[in-house]
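Removed: one protein chain of the complex. Kept in place: all other protein chains.
In order of appearance the chains are A and B, and numbering begins at 1 in each one.
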Amino acid sequence: MIQYVWLVPVFPLIGFLINGLLGKKISKNTVSLVGPGSVGLSFAWVLGCFWEYLHLPAKAKPVEVFVFNWITSGTFNAQAAFLVDPLSLVMLLVVSGVGFLIHIYSVGYMHDDPGYARYFSYLNLFVVNMLILVMANNFLLMFVGWEGVGLCSYLLIGYWYEKQSASDAGKKAFVVNRIGDFGFLLGIFLIFYTFGTVNFREVFAQAHNFPVGSAILTIITLCLFVGATGKSAQIPLYTWLPDAMEGPTPVSALIHAATMVTAGVYMVARCSALYVMAPISMTVVAVIGLATAFMAASIGLAQNDIKRVLAYSTVSQLGYMFLACGVGAFVAAIFHLMTHAFFKALLFLGSGSVIHGMHGEQDMRKMGALKNKMPITYAVMLVGTLAIAGIFPFAGFFSKDEILFKALTDGHVGYWAIASLGAMMTAFYMFRLIFMTFYGEKRWDHHVHPHESPPVMTIPLIILAILSTVGGFVGIPLIQGWNVFHEFLAPSIAHVAAGHEVHHSMTFEVMMMLVSMGVAGIGIFIAYKMYIKQPELPAQVTAKVPGLYDLIYNKYYVDEIYDATVVEPIKNGSVFLWQEADSKVIDGAVNGTASVVDRLSLVIRKLETGYVQNYALGILIGVAVITGYYLGR
Amino acid sequence: MSIDIPTICLTNIGPLITLSVAGLLLLLFDAFSGKAMKKAHFHQFSLVAVVIALLQTVWLWNRQTTDFSRMIYVDNFSFFFNVIFLLGTGISIILSVHYLENYRKNYGEYYALMLFAAVGMILMAAGGNLVIIFLGVEILSIPIYILSGLFREDLKSNEAALKYLLLGAFSSAFLLFGIAMLYGGTGTFYLADLAAFIKKSGMNGFTYVGMGLLIVGFGFKVSMAPFHMWTPDVYEGAPTSITAFMSVGTKAAAFAAFLRVFLEVFPTVRMEWDLLLWVAAVATMTVGNVTALAQTNIKRMLAYSSIAHAGYILVGLIAGNQLGATGILYYLLAYTIMNLGAFGVVIAVARKKDNYLNIYDYAGLGFQYPGLAAVMSVFLFSLVGMPPTAGFLGKFYLFSAAVEAGYIWLVIIAVINSLISVYYYLRITVIMYMQPAEADLGPVAMTPVVNATLIISALAVLLIGIFPGSIFQLAMNSVKIFGS
Partner (left out) sequence: MLIDYLPILVYFVIALGVAVGMVALSEAVGKKTHSTVKDLPYECGMVPVGDARSRYSVKFFVIAMFFLVFDIEAIFLYPWAVVFKQLGLFGLIEMAIFIIVLAVGLAYVWGKGALQWE
C-alpha cells in the first residue's frame, strides 16, 4: 500500500472536485457522503500504510515514493515525491484521523448552512494540502502544501464572508502568514543555494559536513523558523489566530488547533538535522516558544469568549511544542502535537457543541449551569480539560510532563520555572472555562433553550475523548521499552550531539511528575475557589490590580501596537506611493511608452497594404538582403 | 544494370499510411455514399484516423532508425512532432464541425484535405532528405491553399487563398532553389551527408546561398519577418477553423524542418546564421507584437500574435543548444493547445457567418458565459506567458536557453516584447470582464464535444504549466539526436 501512498491526498482531492464543481447540483446527502467519506478513505489508507510500514524490514525504511518529475530546469530538480517515515506517518494519522472525525462532526454542525457544499469542498481541499505538506519529500513540495493550507485557512476563516469581521479576519490571517511565508521561502532559497538540492534526505545528509554553529545553517534555520512563527502563531506573528475564530467552529478545531497550526512544529522537527547544527537558532526557538506559551496563557486568563480562550490556549500549547524543539526534545514536541490534536480538537468541537446548543452564543458570561442540559458535551469537555491541564492519566499529562522535564534537564531551570507557571495558568483558565460554562447559575437569555447536540456531533466527541484519555499511553516514560512513541520516531529525528549522556534517576523523574501535577492542581484549585466557591472574588481581584487586568484583557495591546507601528506607516507609505509615485511617475512612464508603441504600431500597419505584389516585393527584398549578406563574405 | 531494391518497413511510416488511406477513403465516401450517412460521419471517421495515427506514434516511440534508403528519419524527434501535429489536427477537426455546418460546408473533402495536410507535416518533421522535406512542404501547402478558399462565395476567403497560393509558390521556389544550391555545393540531398560535408570542408558560395534561401523558404512558412506579410490577410480571410489549423500546424511543421536542418546540417557554422536569425527574430517579435496592438479584429490580432510567437521560438533556434531545442518542442506543444483553444472560443463567439469578430463583441462575455470567458482567459494568460500556464514555462525554457548560449540582448528584447503583448491579450480579458455587454450576446451554440475539448485544453495548459516535468523529459529525450 505504501507504494500507492499518493492515493492518500487523491481521495480528498476527488471529494473537493465533486463538491466544488457539482456542489450545487448534487443533494445534500451526497455532499455529506462525499466530504467525510473521501477523508475516511484516506484515513483507512494511512492505517494500511502504517501497518505495512511497521512490518517492513529496517533497511527498506524510510520509503520514498516517486510520483513524477515536477520541475526540471538546469541543475534544479524538484520531484513530486512522498516521504513515508515515522514522522510523516504520525502526522498523516493525526491529520487524516482527526480530520475525518471533524468532517463527520461538520455534517451536524453545518447542516443548515446554505453553503454546505462549498464548506465541504474547502475542507477537503484543506486536507489535500495538509497531507501534501506532511508527506512531501522536499522543501518545495512542502511549500506547495504550506501555501495551500494557508489559502484554505483564509477561505474558511472568511467562510461567512458576508460578515465584515470574518472577511477582515481572513485577510489578517493571510497577510500575517505572508510575512512568515517570506521567511520560509528565503530559507528554501538559501537551502538550494547552499546544498544545491531541496530534497530532505540529501540536504540533511550534507548538513553533517558543516561545523556546528556555522553561520549559514543558523541563518537558514532562523529563516525557516520565521515561517514557522507565522503558520504556528508564535510571537511576533500570533495575532491572526485569535481572530481566526471567526470561522466555523469545526474549522477552528481542524485548522486552527489540530493540524495546520502545528505545521510549523512539524517543519522544525522535520529539519531537526539542521537545527541541531545551529545552537543559536535552538535557543531562539526555545525562548520564543517559552515567551509565547507564557504570554498567551496569561491573555487566556481574562478572555470571556469561549473560542478565544481556546485560541489563546492553542497559541500557548504551540509555544510549549516549540520550547520542546528548542531544547532538542523534538520527539516530545511531536508527542505533544499529537495529544494536543486530540484534546484541542475535542475542546473546540465541544465548545462548538455548546455554541450550537446556545444558538450561537459564544460569551461565557451568558452561559453557566449547562452541565445537566448537555451531559455528554460536559463530560467530554471535562476530559479534554483534564488532558490539557496535564492530570494523570490523561494524554496531556505524559506529553506536557515530558516537555517540562526536558526543559529542566536539557534546557535551563528558568525555562522550567516559567513553563510551569504557564502550566498553572493553563489549568486555571481551562477550569475557569468549565466552571463558567457548565456550573454556577444560569445566565443565559430567556429565549435560549440549550439542548444536547445530535449523535452525529457527539459521537466524534466521544471518540476524541477516548483518544484524549488513552492517547498518552503510547509514550509512557520511565520504564524501558514502554515509550513506544519515542522508539518509533527515533529514526526521523536528529539528536543534539550530547557531550555527556546524563541519566536521571527514576525518583527524580517521578518527583518532577508530581511537581507538575501539583502545579496544575494549584491552578484548578484557584479556579474552583474563584468561580465556584466565591463568585465575587474575580471582581475583587480585578479591582485590586486594574492595570494588570486591563493589560491582559486587552491582550497586551499588541494589535494596537502593530497597528500603530507597522500597519499605519505602511498604509501611509503606500498611499504616498499610489498618489505620488505611481500615478505620476510610473503611470506617466507607462502611458508615455504605450503612446510611443501605439504610434509605431500605426506606422508599421501601413506596411500591410493588402497588395500581394507588395508582399512579394517584401519577400524579394528579404531574399536580396540575405543572399547579399552571404555573397558579401 | 542492376537496381538495389531498398528494404523498407511499413510500420515505420504507420501514421503516414493511416492518414493517407483515410484521406483517400474519405474522398471515395464523399463521392459515392448516399446523402443519409454523409455529414455526421466524416469528422468521426477522420478523428478515428487521427487517433489511430496517434496510437501508432506512441507505439513507435523510442524506435531509432532511418528508412526508405535514409529518406525518412524514424526517431523521437519526429514522433514528438507527430503528436503535436495530430493533436492540432484532431482539435481542429472537432472545432470545425459545428462551424462548417453553419456555413453548410460540411464536406468530406474538407476532412480529407486536413488529413493530407497532416501527412505533409509529418513528412516535414521526418524527412532525412531535402527533397522529402520539400515534398512535405508542398503536400502540406496545397491542401491549405484549397482550404483557405473554402468559402467560394466569400471574397475575403478567395483573396486569402489566392494570396497564400501566389506567395506560397513564390517562396517555395526560393526553398527549392536553395535546395538546388546546396546540392550544387555538396552533391547530396541527404541531411546526414550534407552535415558531414560541411563539417569536413566548410562552407562555399553555393552552400552559403543555399542556406540563405532555406532560411527564406522556412521563414515564409513560420511567418518570420520580412516574409510574414501574408499572415494577417490569409488568417483573416480563411475560414476560422482553417486559420486555427494552419496557425499551429504549418508553424509547427515548418519549425520541425527548420530545427532539423539547421541543427543537423549547419551546427558547425552557427556563426554564419545566428546573426541573421537574430535580426529576423527581433524584427518578427517586434512587428508582430507592435502591430497586434492596433488590431480590433480578433482573427487579425491572433495572426499578429502568431507572428510574434514565431519570433519567440526563433530565440530557441538561435540559442541552438539542447535546452533551446527542448524548449521549442515544449513551446510548440503548448502553443498548439493554447492557440487552438483561443481559436475555439473565437469560433464559438463569432457564431453564424462570423458576425462577431470584433474584440468589442467580447464585452460582457464574462457575465453571460462565465465558463467560456474563463477558458479564454486561461488561453490568453498562457499566450501572454504568465505563470502557472504552459506558455510561461515555454518562454522560460526558450529564453533561459538563449541566456545560456550568451544572447543576453536578444532575451532582453524578447522579454520587452512579451510585456508589450500583455496589453493586447489582456485587453480581451478586460473587455470580457469589465465592460458591460452593449447588447445581449444571444445564444452561443456549444456542443458537448466542443465544450469538453475547450475545458480539457484549458486544463492541459494549466497542467503542463504546473507539472512540466514529464513533457520536458520527453522533449529532451527527443532532441538528443542533436549532439551538441
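Note that in this section contacts are C-beta pairs under 8 Å (C-beta built on N, C-alpha and C of every residue); 3 or more make two chains touch, one makes a residue touch a chain.
On a predicted model such as this, the values are computed, not experimentally measured, just so you know.
Counted over the whole complex, the shown chains touched by the missing one are B. Take subunit B: the residues that touch the chain left off the picture are 1-3, 5, 24, 27-28, 30-32.
As a working rule, only the chains that are shown with their structure count from here on.
By the touch criterion given at the top, residues 68-74, 79-80, 594, 597-598, 600-602, 604-605, 607-608, 610, 612, 614-616, 618-619, 621-623, 626-627, 629-631, 633 of subunit A touch subunit B in their complex. In the complex of the two chains, the subunit B residues touching subunit A come out as 162-163, 166-167, 170-171, 174, 205, 208-209, 211-213, 215-216, 219-220, 226-227, 229-230, 232-233, 272, 276, 287, 290-291, 293-294, 396-397, 400, 420, 423, 467-470, 472-473.
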